[in-house]
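My questions will all concern the structure given below.
What you see is part of a larger complex, with each chain still in position.
Think of it as A, B and C in the order they're written, each chain with its own count starting at 1.
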Amino acid sequence: MTEPTATMINEQKLYKAWGLSEAEFKIICDKILHRLPNYTEAGLFSVMWSEHCSYKNSKNVLRKFPNKGKRVLAGPGEDAGIIDIDDNQAVVFKAESHNHPSAVEPYQGAATGVGGIIRDIFSMGATPIAMLNSLKFGNLTDEHTKYLANEIVAGIGGYGNCIGIPTVGGEISFQERYKNNPVVNAMCVGLINNSDIKYGKAKGENNLIIYVGAKTGRDGIHGATFASDEFTDDNKSQRSAVQVGDPFMEKLLMDACIELVQEHSDWIMGIQDMGAAGLVSSTAEMASKAESGLVLELDQVPQRETNMTPYEIMLSESQERMVLCAKPQYRDEIIKFFNDAGLDAVVIGKVTADKQYKIYQHGELVTDIPVAGLVDDSPEYVHEGQTPKRLLSENYQEQYVPQVSSLSKTWLELLKQPNIASKEYFYQTYDSQIKANTVVKPGSDATVVRVRGTRKALAMTNDGNSKLVYVDPYVGGQIAIIEASANLIASGSEPVGITDCLNYGNPEKPEVFWEFNRSVEGMASVCETLELPVISGNVSLYNEFNDEAIYPSPMIGMVGLTKDLDDVTTQGFKNDGDAIYLVGTTKNDYNGSEIQLMQTGDVKGSLNEIDLAQIKANQKQILQAIQAGLIASCHDVSEGGLAVALAEAAFENQLGFEVKTSLTSEEIFSETTGRFLVSVKADQKAAFEKLFNDDIEFLGTVSNEQTLRLTTSNSDANVDLNEALKNWKEAIPCLMK
Amino acid sequence: MTLVKVYVTYKKSILDPQGEAVKKAVHGMGFNDVEDIRMGKYFEISVDGDSPTVKEDIETICDQLLANPNMETYRYEFVESEEV
Amino acid sequence: MKFAVVVFPGSNCDKDLFFAIKDGIKEEVELVNFQETSLDGFDAVLIPGGFSYGDYLRSGAIAGHAPIIPAIKQMAAEGKPVLGICNGFQILTEIGLLPGALIKNNHNRFICETVPLQVMNNQTQFTSEYEADQVIDIPVAHGEGNYYCDEATLKELKDNDQIAFKYQADINGSVDYIAGITNKEKNVLGMMPHPERALEKLVGSDDGLKMFQSILKNHMDRVNQ
């Protein structure tokens, strides 16, 4: 194939097929290059200016998130954010979406998503210690959805289990809207000593650019723009941007990079992974951060295939590759170091002072463009939003009223709903225990991983109830943060920071943009109140199939610092005779709830305003009560309301309860956010009640009996614990058969 | 009874980490003449009766299940077999 | 007592085993690279879990050709304790130190959970600190832990008391619920469950500790004889 000339690209507007607009192309020609770009150059601009790399549609919205705080050591802009956890230690984390690749090749798409997020963590010099994932699928009654769910979960497990990082938590939900566009978000958490932190910078004239890891092939070319593309039935068959992950190679790469940073920190200036848009994005960003230029010699790049063009080499998204910026005097040591680890390492270029990005192949200069133009000068779009029509319909303010003719029947039925039922069938396929640090395993509100050699632990969770964001983006966004925070608090941990994946439809559509913007405003408002910085994240837009967007689906990944292992708390009741309390006031919150979905097959109606000050106060009190040793178990109340929270608290240790509440049989299913279900040892009741004089209700006691006894103000139910447990545990395995 | 053998391999341009690992191991055993190893999947499918659409059926099964056309290619052959 | 933990490319439970010795029973331990050819000076060798060579081809197959393997065989021949856990068990069957093979779980899925195991033989140097028939909680995490052997081999295993641990339920399709076996001489043990992950109640169970204590005690008894 001969490449089109610069003139052809211009005249036939070939750049459009790569996602560059006419206006953008004009900026490149007139403002940046003052000439026409050749084929390679146009290709580089098209990926670097894609939404995935440049955030041109979302930057403006993302600025609404607070990202500073006294513990923040690195925020957005690096491969991952870093939060100080005292004693010269820090936690590093980030989340990444792989929705489109997973729709096309579910196993490999999910697996390479995991591989990518792990590289983001160890490229900061950190040791990955845990992974989480957030998955959203269509309904499990659909065969294709079952196939996607099985393969995606297998891909996540396959990669994580092989590389040996425990996958400790996450969330899985089901809704028709994700049928053809599943959401696959993966998060990785790492630990680092503050003195080992490395940034992705290509600094210092004549320093070397070294390529490490797998060879470059023609796979995944244009993956970055692919990720920013909508799906239709049409291009379902034209899909080509699929890569195969090699977790074995990544394990070698990870161990070597961590050892390099810990033992030979002086050899290198910076290190970065090759993620989306491969070689070009990693090297250009490293140069941009250091305000340097670069020269690359493509003949040196290890290649798996023959006759690759500069365009292909630069844009390839072959996996398991890293770039280093290193001091020339250590060249031989570095190459030997990697070779001994069974890895390719070659010098492919060097840092220059002229701030130009120059690429040579076969001795010929094939690209010569300003680094800043490529990385920083991408346009930024501020879209006009428009309130979605569904939110403007008449009676949208009205609350749904659940129909509860039989309390026990509704209760049992709800426990079977896939969104509520146990997800063990899936998470059991993840090795959650490797490294022997997992103190609270999947199945409670948050997972807790100890920091070996200290009394500290880290709690982590993924949350984002997209049904609520869909019915009311602002309040739904607020609830996403509140819930994540509540999950950590309930585990006895103090939330310290957030990463996110923002999964939405096409932002060029005013209604989609409005959802995006409003939900971020909602989330940001809670981040401000709870003083939680957003230190990293990822945006995945254009999640549409045949023009229909997924639900607005922000995923919140939150990490908490547990000061002492004694504070670790789980959701399950512990002892016969413990007193049970509900903390927080219950209101009529049925819109967007599981009971609304179960009873009507749909979710709609706006959400009630939230009293953030009250929520903050309750969360603070709960954490204090846990730290004071007053609480035996703690569970945040969310999907399915108090009824489901009570049942889940009973399941963990198979203890029954006797509860009598002032709530009605309808209110027991209300999903008012910010509430906690707590159990307290009998002899600590007084001390506990004193801490929470107002906003609590005494519900009853935990019992050894295998029965869930619940009396509401207008009905009662006696449910066999084992029957309830069976409904909850077997619903998903049964659907997956 | 018809026996169908199906071979599924990655497309040439796609990384085959398993094949690579096996090749290295073979070199480690001293067989340096081995230039390349690609690893794929192999299926033996026994089909009952002599449905006239058997060939079509096998192709559908391959296209939709056994191989992912995004990264794999397949090949099949029919072997008449008197017994299972 | 001095332990070797062999590290193959792709081993990933090596550090857990290292900590089991160093912190669990507070003995000397070294990570030994797969390219070494000698285990002189070590009193026991531990082969960790993980995915050596990615488990590409077949779990444990490629590791079976590593330079360290003859040294492991020699340790076994000398009667020193050789313990393979998970991938380590798979490797031990691949190199013929233990009979049978580990194939894909019959349900085709990876499983990670803590399961009860019954100690079938507490007369070995790996299990002597357990009670006879004691049931212990140990995590499993594997996709290819389905122990297979033919009937003659199974009979031999039984006749020689080579079955060390059994699951209490059919978790993966293993013949006779087998979770771990020894060689005839009882100095080589392979098991799919991970005792090195069960050393502290904090992470769920400390039932694995006794295995390492058994190895140590029996070694000390030998030395003191």
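Just a few scattered comments:
Everything below uses one rule, namely that a residue touches a chain if its C-beta (ideal position, glycine included) is under 8 Å from a C-beta of that chain, and two chains touch if they have at least 3 such contacts.
Owing to the predicted nature of the structure, the values given are computational and were not obtained by experimental measurement.
Composition notes for this entry: the full complex, per chain label, is A x1, B x2, C x1.
Convention: only the chains that are shown with their structure count from here on.
Distance between chain B and chain C, defined via averaged C-alpha coordinates, is recorded as 35 Å. Among all residues of chain B, those that touch two or more other chains are 17, 21. Along chain A, residues 246, 248-249 each make contact with two or more other chains.
Chain contact summary for the complex, chain A toward chain C: residues 154, 157-158, 161-164, 246-249, 251-252, 342, 428-439, 441, 450, 452, 565. Listing the residues of chain B that touch chain A in their complex gives 10, 13-17, 21, 68-71.
Across the interface of their complex, chain B is touched by residues 104-105, 108, 214, 217-219, 237, 239-240, 242-246, 248-249, 304-305, 318-319 of chain A.
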